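Report on the structure given below.
A single protein chain has been omitted from the complex, and every remaining protein chain is retained in its original position.
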Amino acid sequence: MKRFFKRNSAGYMFLLPWLLGFCLLALGPILASLYLSFTRYDMVSAPRWDGLGNYEYMLQKDRRYWKALGVTFQYVFLAVPLRLAMALGVAMLLDKGLRSMGLYRAIFYLPSLLGASIAIAILWREMFGIDGVVNQILATVGIEGIGWITTPETSIYTMVILAMWQFGSPMLIFLAGLRGIPRDLYEAADIDGTSRGRMFWCITLPMLAPVVFFNVVLQTIEAFKTFTSAFIISNGTGGPADSLLFYTVYLFNEAFKFFRMGYASALAWVLLIIIGIFTAIAFATSKYWVHYENDRD
Amino acid sequence: MKTIATDPAISQQAEQNARVARELKLRQKKRERQARFLKHIFLILVSFVMLYPLLWVTAASLKPEDEIFGSLGLWPSSFQWSNYSDGWNALPVSFSVFYINSAIVTVLSVIGNLISCSFAAYAFARLEFSGKTFLFGLMMMTMMIPYHVVLIPQYVLFLNLGWVDTYLPLVVPRFLAADGFFIFLMVQFFRQIPRELDEAAMIDGCSPFKVYWAVIMPLSLPAMATAAIFSLIWVWEDFLAPLIYINDINSYTVPLALRLFVDQEGQSAYGQMFAMSVLSLVPVLLFFMVFQKLIIRGIATSGMK
Partner (left out) sequence: MAQLSLRNICKSYGDIAIIKALDLEIIDGEFLVLVGPSGCGKSTLLRMIAGIEEITDGTLSIDGQVVNDLPASKRELSMVFQSYALYPHMSVRKNLAFGLQNLKMPRKEIDSRVTEVARVLQIEPLLDRKPRQLSGGQKQRVAIGRSIVREPKLFLFDEPLSNLDAELRVQMRAELAALYQRLKTTMVYVTHDQVEAMTLASRIVVLRAGKIEQLGTPVELYTKPANLFVAGFIGSPKMNKLAAKVAELDGTVTAQLADFPDLEIHAPEQAGKDITVCVRPEDLEIGSGEYQAEGSIKLLEYLGGETLIHLDLDSGQSLLIQDSTKNQHSTGQRISIGFNMTDLHFFDRAGLRFECGQAATA
């Protein structure tokens, strides 16, 4: 026993803050959340056991839940591919070693830093409003704009555009990945008579697969977690006719507006499961299309 | 002993060939220049689109009220600097209070992050202990957990501790290495420092803490700086946590104040609202401009496994 301490004490001492944090702020709450999801809890009185009541309601009776799920999935499946496509496209443009590449890189990255801020969300709401600058610009080419945010059919697209505006972060990662592809592979392919297009499909993309995978997983998880911009743009309500009712916004309102903590916990757990399933699928399929340079078979 | 053909007929042919080659090359250079020019034009356009929202909001913060949504041009007809001074004091509490609040929370959070995350990263990267791989895996998984899952129990916990309406729920988790991302960033960095340095220090009689303090930390300043900057920016912009935990307007951080501003004055004082929005972005912009290289390198290296 003493030997165990001697060998491990240093490690555990340094790890102590994290261990404490993990138990109190992660593990504990996750388990508590699970427990609460089976209860009805309004913060005033103690939690009352309810069994699967919350889940039944969620999956069978709660129309708004399915709406929230739909909105969130629609956003994820639009925003992530578009954002990654832009990131990859611009990264490939910048990769050719232009002068002032550093400047472009910085400019393109800046929105990613600011994107989660409330100021940007406010700005976006006003830009896409009926009197907003977007409509003003459209007017100059003769298109009459509508209230993009106040119209339920189009509001989600303003969020997608906001996501695309922030392509800088995955772009940087793609740039680093592109730089990691040895130049002599392209030279060998050139001498072998390969066209540019074939070089992209047969060399660049496969070599970039680990980076693409990383970005896809990361960006998707981030997309599921979107909150601040959706909250502000929809003014905390989930938008006109729930068109911006992101899962996280719905959850937040259930918890802190209506104080249905038990139900909110159930919502939270289902979100966790969704993200978990998605990540598992991504990892499982990665074997087939991702090649890692340094694996030893 | 060179092997130039001295036959005059062949030399003449060679001359002609050289001329042809030079012409072809000039044409190719011209094409390349055109292509590069087009690329630059495209990139400049994209840059403009990317920066346009920021340009617009700055312009809008200085335009007279009717011009904000009225005219398309970016240049204000007259500069309404008053938007800034009026907006600063428009709420019952002056923005100076909000800025100070945000600063307090941010500075404390950054310090907490740097200390706790570097401790954990040092343990994962350099120390041996049973269960290390398992715990590391757990740490990586925590990065996937959406805040909303732990939000409610954490709230209940902090409520019972009586910490609601203080800064403690915002700052204390940072001292407990709650941000896995920074641990990961630092681990990647530490792994690049040669182990021999640690070993040499240990042979010289240093305890693990001494190695941490005297060897690893001084060599990790770039990673620490990167973590500090990201930490700073993210805490400064954080909205959800302050939203739940802070109710007293005197304790509001800048994002909360901004939202209150929108709720209270939103429809009537756009200019001021934009002015305050711009001001809330200024610290982030400043940090970005100063530490740009570090930030970009940090993203790139943490992204690669």
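Chains here go by letter, A and B, matching the order in which they are written, and residues are numbered from 1 within each.
One rule holds in what follows: a residue touches a chain if its C-beta (ideal position, glycine included) is under 8 Å from a C-beta of that chain, and two chains touch if they have at least 3 such contacts.
Everything quoted here is computed from the prediction, not taken from an experiment.
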Residue among A:Met101, A:Ile203, A:Leu218 or A:Ala241 that touches the chain left out of view: A:Ile203
Option from B:Ala21, B:Leu72, B:Val107 or B:Ala200 whose C-beta touches the chain left out: B:Ala21
On subunit B, residues whose C-beta touches the chain left out of the figure: 1-5, 14, 17-18, 20-22, 24-25, 28
Those residues of subunit A which, in the complete complex, touch the missing chain: 182, 184-185, 187-195, 198, 202-203, 206-207, 209, 291, 293-297
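In this section, only the chains that are shown with their structure count from here on.
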Rounded Å distance between subunit A and subunit B, as computed from the means of their C-alpha atoms: 16
Contact set on subunit A toward subunit B in their complex: 4, 7-8, 10-12, 14-22, 24-26, 28-30, 32-33, 36, 43, 90, 93-94, 96, 98, 102, 104-111, 113-114, 116-120, 122-124, 126-127, 129, 131-133, 136-137, 140, 165, 169, 172-173, 175-177, 180, 210-211, 214-215, 221, 224-225, 227-228, 231-232, 248, 251-252, 255-256, 261, 264-265, 268-269, 271-272, 275-276, 279
For the subunit B and subunit A complex, residues of the former touching the latter: 36, 39-40, 42-43, 46-47, 50-51, 53-54, 56-57, 60, 69, 72, 115-117, 119-120, 122-124, 127-130, 132, 135, 138-139, 142, 144-157, 159, 173, 175-178, 183, 207-209, 212, 233-234, 237, 239-240, 244, 255, 258-259, 262, 270, 273-274, 277-278, 280-281, 284-285, 288, 292-293, 295-296, 299-301, 303-305
